[in-house]
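With one protein chain removed, the remaining protein chains of the complex are shown where they sit.
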Amino acid sequence: MELGLVGLGKMGGNMRERIRRAGHTVVGYAHEADVADVHSLKDMVDALAAPRVVWLMVPAGAATQSTVDELAELLSPGDVVVDGGNSRWSDDARHAEQLAAKGIGFVDCGVSGGVWGLENGYALMYGGDAEHVAKVQPIFDALKPEGEFGAVHAGKVGAGHFAKMVHNGIEYAMMQAFAEGWELLEAADEVTDVREVFRSWQQGTVIRSWLLDLAVRALDADEHLEELKGYAADSGEGRWTVEAAIDNAVPLPAITASLFARFSSRQDDSPQMKMIAALRNQFGGHAVESSK
Amino acid sequence: MELGLVGLGKMGGNMRERIRRAGHTVVGYAHEADVADVHSLKDMVDALAAPRVVWLMVPAGAATQSTVDELAELLSPGDVVVDGGNSRWSDDARHAEQLAAKGIGFVDCGVSGGVWGLENGYALMYGGDAEHVAKVQPIFDALKPEGEFGAVHAGKVGAGHFAKMVHNGIEYAMMQAFAEGWELLEAADEVTDVREVFRSWQQGTVIRSWLLDLAVRALDADEHLEELKGYAADSGEGRWTVEAAIDNAVPLPAITASLFARFSSRQDDSPQMKMIAALRNQFGGHAVESSK
Amino acid sequence: MELGLVGLGKMGGNMRERIRRAGHTVVGYAHEADVADVHSLKDMVDALAAPRVVWLMVPAGAATQSTVDELAELLSPGDVVVDGGNSRWSDDARHAEQLAAKGIGFVDCGVSGGVWGLENGYALMYGGDAEHVAKVQPIFDALKPEGEFGAVHAGKVGAGHFAKMVHNGIEYAMMQAFAEGWELLEAADEVTDVREVFRSWQQGTVIRSWLLDLAVRALDADEHLEELKGYAADSGEGRWTVEAAIDNAVPLPAITASLFARFSSRQDDSPQMKMIAALRNQFGGHAVESSK
Partner (left out) sequence: MELGLVGLGKMGGNMRERIRRAGHTVVGYAHEADVADVHSLKDMVDALAAPRVVWLMVPAGAATQSTVDELAELLSPGDVVVDGGNSRWSDDARHAEQLAAKGIGFVDCGVSGGVWGLENGYALMYGGDAEHVAKVQPIFDALKPEGEFGAVHAGKVGAGHFAKMVHNGIEYAMMQAFAEGWELLEAADEVTDVREVFRSWQQGTVIRSWLLDLAVRALDADEHLEELKGYAADSGEGRWTVEAAIDNAVPLPAITASLFARFSSRQDDSPQMKMIAALRNQFGGHAVESSK
């Protein structure tokens, strides 16, 4: 089948390649002319035969909204837009409604896989009406990993991004789990070669996992991670997971701790710990480190 | 080779079977006469040719200590004792010293694998002198999974149990990660079929792991886990992990949150939340639920 | 001066009394006719001479919004509306804008004090333009405690509710601090009479505070809090505090832990701990408690 693909960055570019390898036609558009197949959204739409499927891989928020706005004008009734970016699930219903007013279908799709997706396939979680999902199905089949798992119709519009968001929340806490264990092993004197312990855990343990495999790869490249700063960005999904938990009165202590650890990692000096130091100074005359 | 094995419970019994399948001779002793091969520790020792290797799979603490005490009297210089139970790493040096005074070697070995170990092999993390480890090596080779991973000489005496302890700490937080994510998906309305989302995650995602596979198995048996109570024991390693972190001034927010969640799960009514309710009542005249 | 007061519940009723004691005239309106001075918002507005000040003490959300909507029609340019309820700070700008379109001023005011406020005074944190605040000042002076503290013009519209929200976030963690300490003292065998320890802390300690005084009062009424269930509601401000922290990438581990402890306290059985139990059962054949 034919697919219009908007956004050809690290993710979108690899996805175009994987879809083409499966025998489909992809017309890719991006602001960067050197990677794009066409030079405007309109050219892309014109190059596709109706009913069209257009897949967005653009940054969440304003960029996605403006692309939806343009496509609402360019596409025809019966076409379907798939938002495969990292949109907040709560944006999806609005986009679906906006497009439905023009007779255009909408499917939201959370995509996991990173730089490994081209070869291994992408995990897909999508939400929307069955008739719209059906039109995208050959593309889902091309993108997903071989085998029986890796793709799920998670529910109505928004369910795909919601499932992907929770996936990322879980991911935050799993990463934090390995990170805490690694730091403890490195800090204590007991274990001689922490990397070999991590390596050995890849079989037979309860914690064997792809993240563990990646940790071993990282330690093989830099045994004590001396080349890295202890600094981690967060991409939105972790925050939204905690917000959704608050909305539902669900306690998420481990996931939230993982999010807060990232916040702290980005502070040069912690304001709250200045207040702790100030209070200690006030009541105890404790020695505090001056920044001057 | 020959091995004396003390403790033939769920773990020890399966390990005897796996070692025998590898062609070794196991003389197993346990208090339960119906599963034991011999009827006393002394009979076990007598049945083995020196230099002997005796592997303990008995409960940590008093039971392990009394077995070490007895073996210190029964064994001969050049023999080796392996503690494969869940002893606190800090017990190992004491046991090693006690046995070394008699010329007996000591190796501590953390064992992971649960009921799956018989077929899949057990992950092994061991600590001790190279000469003592060498005497046990054929047994390690029999127990470990096929393949290149699953066994590691982690360091000096105590390093094996320390590595296993940290493994379990990581395991606590990984389990908590999936548990939090599952609860949020079940609580929110977005996702129609949470089990199918979990199932799909088994390929292509960042969080694919053995624990995820087990979660899917559990959900296949009981889709909403209605047969279970939200109650979780903790086995010692989680507590010791936090204690070791405190000793080393390492922050473990996610692992500790996971341990505390288990503590809370075992309280019928939370004393601390009674105090919260009492304070709210005092300052605000907030309605509180009376237990009467 | 004259004040219109909408909402005469536990808070509003006491505030009317305190303002009257200060010599001001209050025209109170509430749905409950038996406590109201007038029978409609219109009657209240008609009873006041312009320029009017009308203070709202109604539930946040829909009730506050509909009252603002009505007052926007009833009031005159130069009048001022004060929202003294527990509105989310992010509602304030919208209300201010809506009223400003009619020439009506708006001040938001967080009020702390609970059932003690009538006698001790209420702590007030307000936000808005200086000219609008000035019109309300005599009422602020009547409500606040005697002495130099207890009232602050915190900034522009929204700042009052924001400051009150953070106050409540701090309050959550302080209550949790005492609750955790109390549970530990009760659980351990060391201290013979926990209540007397709490009582003694009221002087000379670092933790002396009004909440500690309230804890002692609560323990005097019920030494081991046996009359209470460990169940705590949350009122919105705790959730909003965490959301504001996420928006600002500020880590709030203690406040968030306190919020989550309340969420957990309201669950009969913890879904996430069911998943923990299920996973333990899967990998270890651990005994789990069945709910059946």
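Per-chain numbering from 1; labels A, B and C assigned in written order.
The rule is simple: a contact is a pair of C-beta atoms (placed from the backbone, for glycine too) under 8 Å apart; a residue touches a chain by one contact, two chains touch by 3 or more.
Computed from a predicted model, the values in this text were never measured in an experiment.
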| item | value |
| --- | --- |
| Where the missing chain makes contact, among the chains that are shown | A, B, C |
| Options C:65, C:98, C:137 or C:202, residue touching the unrepresented chain | C:202 |
| Of A:6, A:57 or A:232, the one touching the omitted chain in the full complex | A:232 |
| Touching residues (missing chain, whole complex) on chain A | 10, 114-116, 175-176, 178-180, 182-183, 186-187, 210-211, 214-215, 217-219, 222, 225-233, 253, 257, 261-262, 264-265, 267, 269-286, 288-292 |
| Chain C, residues in touch with the chain not shown (by the definition above) | 89, 112-114, 117, 120-125, 127, 144-145, 147-152, 154-156, 158-159, 162-163, 166-174, 176-178, 180-181, 183-185, 187-188, 190-193, 196-197, 199-212, 241, 244-245, 247-255, 257-258, 260-261 |
| Contacts of chain B with the absent chain, listed as residue ranges | 206, 234, 239, 242-243, 246, 249-253, 256-257, 259-261, 263-264, 266, 272, 283 |
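Convention: only the chains that are shown with their structure count from here on.
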| item | value |
| --- | --- |
| Touch-based graph of the chains, sorted into line, ring, star, complete or other | complete |
| Most central chain, Cα average position | A |
| Chain B against chain A, contact positions shared by both copies (same if over half, else different) | same |
| Label of the chain whose CA centroid is most distant from the centroid of chain C | B |
| When chain B is superposed on chain C by its C-alpha atoms, the rotation angle in degrees, nearest 5 | 180 |
| Euclidean distance of C-alpha centroids - chain A vs chain C, Å | 37 |
| Centre-to-centre distance between chain C and chain B (centres being mean Cα positions), rounded to whole Å | 46 |
| Whole-Å gap between the CA centroids of chain A and chain B | 33 |
| Shared interface positions of chain A, touching two or more other chains | 206, 249-253, 257, 260-261 |
